[in-house]
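I have placed the structure first, in the form of structure tokens, so that the comments after it can refer back to it.
Removed: one protein chain of the complex. Kept in place: all other protein chains.
Right after this comes subunit A.
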């Protein structure tokens, strides 16, 4: 594919008489660049969706990507979740003790982890590990003509490369979030029982009493969306990678940053929506 990047449009903006950028032209060019980038990303996303949910499916590729995205992310997700859960318990205890509300630690930890932090932390970790990885891999394939080779061999890169990563991400992310939820809650329990002198049985009972199915479902819905965001950004930036190590490196950075920002933005939008509909 040959198209200019948003930043290219900005850099091509006409400069003033003294060589300084004309601010109005710069703002105009930046806006056009942003809109065209968003438009291209959206079209790319629709194309990935269209191929992911229609046959033919390369199931071996999906499985391979699920192992890569899901299984190999377990350590980073688990470690992040345990520390977040532990830190959350400590902070809730610290804040709650000012009002004599220490007993709310289990319920706020479980709510915070399942509805918010389990999915968000998993999304952010995978934005770094998976989105950048996918982008670097596809970028390297793009610059070494492997994607052109795929097309000449009658295999669509959307079907063979991007759709399996997309499907694997939207399946693996909810599973990882479930793991993150369990380990995150366990992190809170560990700190509460061993550092804050909570009774273990009471802590677990309070957690179970407060937890509802909706709390878990909210996190899982978010995870599916984050999976779509992470895979799409990785594939999109990789597909557009420019030649050379710098080009591939830049694509990986853009994928990671873009995926992380989109994870946080879509998280906020979904949280608002879920509160509105009472989920």
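Quick note on the criterion: contacts are C-beta pairs under 8 Å (C-beta built on N, C-alpha and C of every residue); 3 or more make two chains touch, one makes a residue touch a chain; residues count from 1.
Here is the rule we go by: contacts and distances are computed from a predicted model.
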| item | value |
| --- | --- |
| Name under which UniProt lists the unshown chain, selected from "Pyruvate dehydrogenase E1 component beta subunit", "YceI family protein", "Organic solvent ABC transporter ATP-binding protein" or "Ferredoxin hydrogenase gamma subunit" | "Organic solvent ABC transporter ATP-binding protein" |
| Residue in contact with the excluded chain [from A:31, A:103, A:144 or A:212] | A:144 |
| Of A:160, A:210 or A:274, the one touching the omitted chain in the full complex | A:160 |
| Interface residues of subunit A (partner: the chain not displayed) | 2, 4, 58, 141, 144-146, 148-155, 160 |
